[in-house]
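Working notes, beginning with the structure itself.
The complex appears here without one of its protein chains, the remainder shown in place.
Take a look at subunit A:
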Amino acid sequence: MNPDIQRKILEFETFVNDVLKEDLAQLEQKLNVKNADIAEFLELKATITTFKNNGLDKNGFKTQVDIGQNFFIEAQVSDASTILLDIGLGHYLELSIDDAVAVINVRVKLLEQQIKHFRKEIARTNAHIKLILLGIRELQGFDDKM
């Protein structure tokens, strides 16, 4: 086989293995993180709506708080009309429950967009990989129809 072609094939292979597949792994990881985030926000939204529906925000409620290693102590929340929401980078913002729901909605929307973007990226990377593999096959002189 032509040494030039062989060299080219090697380059393509390394590109697929060391660049594209690495990128793919990273993207998947990011996608997972975003999915987890969105799940958390949705859960929070559900909790808040249950608070509202049952009128707990005015009456207060009792709950069990984990103080580490699955040891629970009973806690009482007397005023559930405000909530401190994590707005990123370890900052918490005190919001009324209605505002919190609005913010959560925005965040969920944003996350959805990000997830969409990542999905697209992943698809693109996969396409690149496929394309290069096809190119390699052609270079090696195999028939297209296996």
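Here is the rule we go by: a residue touches a chain if its C-beta (ideal position, glycine included) is under 8 Å from a C-beta of that chain, and two chains touch if they have at least 3 such contacts; residues count from 1.
Going forward, contacts and distances are computed from a predicted model.
Undergrad: When one chain of this assembly is omitted, its UniProt record names it as which of these: "General transcription and DNA repair factor IIH", "Glucosidase 2 subunit beta", "Ubiquitin-like modifier-activating enzyme 5" or "Unconventional prefoldin RPB5 interactor"?
TA: "Unconventional prefoldin RPB5 interactor"
Undergrad: Who touches the missing chain here, A:Asn32, A:Thr49 or A:Gln113?
TA: Selected residue, touching the omitted chain: A:Gln113.
Undergrad: For subunit A, enumerate the residues touching the unshown chain of the complex.
TA: Residues of subunit A in contact with the hidden chain: 7, 10-11, 13-19, 23, 30, 40-41, 43-44, 47, 62-65, 67-80, 82-86, 92, 100, 110, 113-114, 117-118, 129-130, 133, 136-137, 140, 142.
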